[in-house]
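Mind having a look at this structure? Questions to follow.
What you see is the complex with one protein chain gone and the rest in place.
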Amino acid sequence: MSTILIIEQVLNGLQSGVMLFLMAAGLTLIFGVMGLINLAHGSLYMVGAFAAAAVAGATGSFLLALLGALVAAAVAGVLVEMLVIRRLYAADHLDQVLATFALILIFSEGTRLIFGSFPLYLDIPDWLSGPVTLPGGIQYPLYRLALIGAGLAVALTLWALIERTRIGIQIRAGENDREMIAALGVDISRLYTLIFALGAALAGLAGALVGAIQSVQVGMGEPVLILAFVTIVIGGIGSIKGAFVGALLVGLTQTLGSVFLPAFFRLFLDPATAMSVGSSLANMAVYILMSLVLIFRPTGLMGARA
Amino acid sequence: MSEIVLETCGITKSFGNLRASDGISIDLRAGEIHAVIGPNGAGKSTLIHQISGGLRPDAGQVWLNGRDVTALATPARARLGLGRTFQISALAMEDTVLENVLLGALGASGRVWRFWSQVMADRALRERAEAALARVGLSEQMHTRTSALSHGQRRQLEVAVALTLRPRAFVMDEPMAGLGAEGSKTLTGFLDGLRAEAPILLVEHDMDAVFALADRISVLVYGRIIATGSVDDIRANPEVREAYLGDGA
Amino acid sequence: MKKLLMTTALLALASTAQAEVKVGMITTLSGGGAGLGIDVRDGFLLALAQSGRDDIELVVEDDQQKPDIAVQLADKMIQSDRVDVMTGIIFSNLAMAVIPAAVNQGVVYLSPNAGPSQLAGRGCHPNYFNVAWQNDNLHEAAGAYANTAGYANSFILAPNYPAGQDALTGYKRMYEGALAGEIYTQLGQTDYAAEIAQIRASGADSVFFFLPGGMGISFLKQYADSGVDIPVVGPAFSFDQGILQAVGEAALGVVNTSQWSKDIDIPVNAAFVESFQAEYGRLPSLYASQGFDTANLLISALEKADPSDNAAFRAALREADFDSTRGEFRFGPNQHPIQTIYAREVIREGDVFTNRIIGVALEDHADAYAAECQMD
Partner (left out) sequence: MIRERHLNILLLAGFLAVPLYALAVDEPFTITLATRAAILALAAVGLNIALGWGGLVSFGHAAFFGIGGYSMGILAFHAQNYMPLDLGFAVLEGTKSMPVIWLVATLTSALAALAIGALSLRTSGVYFIMITLAFAQMFYYFAISWSRYGGEDGISIYVRNEFPGLNTLAPIQFFGLCFAALLLALWLNARLVASPFGLALNAARQVPVRVQTVGLDPTRLKLVAFVISGAITGLAGALFADLNRFVSPSMFSWHLSGELIVLIILGGVGRLMGPVIGAILFVALDHILGGWTTHWHIALGAILLGVVLFARGGVIGLLCGPKGQA
């Protein structure tokens, strides 16, 4: 296996990691501040992708499509928060699970009602399509590089927002002590709606960005949702930094596992068996990673110690 | 001097830079009430956790009945005779009062791995549990849901659960917390009689109760015991007045 | 479209009106694979409507692509609706859950899509007819096409599940060149960057892939964007009319194999394409053609025999005396099709992406399992 191939695969892992981070960041913020398990986060990802496909179809502009995704997902998030989620903050986790599970059903079937059952078309804009040559002669798709860049930029912005702004102070206070922010005179319900909208917008953005290279279809949010949960659990729930580290770990494990595990087993098994054993293990790799992390660090890599 | 039932030998515990317990050596002898007092943040909770088994000290040992229990977890220490009450009631709020004391009786009996018999029909357990309730005066509330009890009654129930264990030593974390004058007086009277059964290590803020009950008092400040002695010794100790009671007290 | 659905719904409700034949259709109408089931259903309904027969009662149910739901629906249709004929299942794993039990209970099953190898070989059954293909067929055709195109070093990939393993086996059965690489991907995988990088590094002269549904859309879009320009060949499943619009330009020029194409130049097919488009406002896919053919096969048999006479009805089905949209159509000894499979190329017609036949991949092709089938 050549060095070029390895570097390329690491880039691929990085790219899927940063996109996962966009999903995981919202999820972990919402859990950290509001204590809410939001299964409907994947639906917001889907809303973003569909909105982007619809806007791109109508206007032909990719940037407008991204904007559309952000707005649509944020609006959906605000609506959901104000109509349903708000009543659940005091409820126990089980009620939250049931309610947000119900929301998945409503979102998926509602999307099907509006857009039908066939996948929608959303493509990379011309100015981002095709490969570029990186130093060392690596051919790599420009769009994926752009995804890495966009993901890192969002991560940085988020970090600055939380560490450097008033809202960030309120968010951090909210993670530690709900009563305290109330005592500080912050309008909690506005803060919660804001955080939910932020999380939703990030999920919608991820849906739109990834939708351009994948299939925009009903149910696309569910596998991502599960992976995002895996990510925040590995990183430690409530920790943005943890979500970032977790996302990169999951992205790299998935990508590199699917490439190197079969190759590894070929060293001492016949090719057919190696292929099948290797790819089964690759499928399980992130779950094995997560259970190992939790067995040795029961609150994740960067979670608060119990 | 009577025998030592519970003892800590130089236990030390740090959280980061904060030294919450700094070489604490303290003992509890048969028949006595030994009160530990100290300002907020002095490390009383940390001390109790290390005695009861929730925290492992960085250094030093905990001895119970002449046995080193430093490495044992909470349940094992409880089985060796350590009865503990909590500052904030740790009771099963959905269950009845009787069920809460039955849990104590069950723990003491070791008959928990029974899946088929009816716990309510176990005569021996019932007797033990109901006797404990009678002693704290909660017999009438036996079938009440714990969440429906008054604050004072919950404090009584805390003590009743500890009683069912028939412990060799009690560790009580602010049993008077939140009680009114009347409630404190009743509980003080009750604890007074309890010391003959098993000695009590009493961590308490209510100074009236402490001065009424304690045979000895230790004063904990910033993780260290700065003084141990009789009520009068402590009242008179200038260092204590300086650090804790404040000069005007 | 609405009117047609309403009519069948009414037909289904009007159980008091004595219909002569009851047909149960279990197909996938929700979830990721819904597009396929909807096409099969619509093709089937179109043929029923065109036949003008009002003595066929059709019960349609959605299996949600879940095997246990499909089994439950089959129980309902057999026990409660007491259907004579069943059809509709799209996915092989659902077919394996439903068909063996159903045919053993005396129901005739006409498969409009799934053709698992077990049911073509040792598990074949007199009550089971496949009107689409045995699962391996289109992959075999792709292998044969690769030979004629002169490919000698193929990179092949498919998801890690039985249909995926069958696909690679099918390709290798006909393909005579060497393999530059062979990988199994995760079922439901959406990102193929890692695989595309391996393809780029492998030095292959061609790529064969079987990635049905959304997986194929993702792969093609990412492949086109990667700048790897090794020619791709695959079965029609990733290039049907429903999917092509979502893939867009990324699919242009890709060769795929199919037993049907909208430009097969025979009057039946032209009429089918035209009437389907008029009824539903979209171009038919190969699934729609399979649904259409299945209904027409059924109708042709009903004209000769009644399902209550099982032996006569089966004999009538075996004759396959109907005008197929693919032209020549007959059954082999295991009651699977013997048919011609074409190589097609993806083109653009105006705003619409579609396929055009560029040649024959396999002539009068029968499946590899027929010899293992011992009927009765």
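For clarity, chains are labelled A, B and C in written order, and residue numbers in each chain start from 1.
Heads up, the rule we're going with is that a residue touches a chain if its C-beta (ideal position, glycine included) is under 8 Å from a C-beta of that chain, and two chains touch if they have at least 3 such contacts.
The structure presented is a predicted model; accordingly, all values stated were derived computationally and were not measured.
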## Note on the structure
Touch list for the missing chain, restricted to displayed chains, reads A, B, C
### Among B:Arg67, B:Arg114 or B:His151, the residue in touch with the chain that has been omitted
B:Arg114
### Task
Decide which residue listed in B:Glu7, B:Asp122, B:Glu174 or B:Glu204 touches the omitted chain of the complex.
B:Asp122
### Message
Looking at the full complex, which residue from B:Gly38, B:Gly104 or B:Gly223 touches the chain that isn't shown here?
### Response
B:Gly104
### Query
Who touches the missing chain here, A:Ala58, A:Leu105 or A:Val132?
A:Leu105
## Note on the structure
For chain B, residues touching the missing partner are 52-54, 73-76, 78-79, 82-84, 86, 90-95, 99-100, 102-104, 106-108, 111-120, 122, 125, 145, 161-162, 164-165
### Summary
chain C positions in touch with the non-displayed chain are 29-30, 61-62, 66-68, 71-72, 75-76, 79-80, 92-93, 96-97, 100-101, 104, 116, 160-163, 165, 187
### Query
Tell me, which residues in chain A touch the chain that this view leaves out?
31, 37, 84, 87-88, 91, 93-95, 97-99, 101-106, 108-110, 112-113, 226, 229-230, 233, 237, 276, 279-280, 283-284, 287-288, 290-291, 294-295, 298-300, 303, 306
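Heads up, the rule we're going with is that only the chains that are shown with their structure count from here on.
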#### Entry: Chain contact graph, described as a line, ring, star, complete graph or other shape
other
### Query
Nearest chain to the global Cα centroid?
A
#### Entry: Reference chain A; chain at largest CA-centroid distance
B
## Note on the structure
Shared-interface residues of chain A (touching two or more other chains) are none
### Message
For chain B, give me the residues that contact two or more of the other chains.
### Response
none
### Task
Under the touch definition given earlier, write down the residues of chain A that touch chain C in their complex.
2, 4-5, 8-9, 12-13, 15-16, 109, 112, 117-121, 123-124, 129-131, 139, 141, 143-144, 210, 212-220, 223, 255-256, 258-259, 262, 271, 275-276, 279-280, 282-283
### Complex interface listing, chain C residues touching chain A
29-32, 34-35, 38, 160, 182-186, 188, 190-191, 193-195, 197-198, 200-201, 213-215, 217-218, 221-222, 225-227, 242-243, 245-250
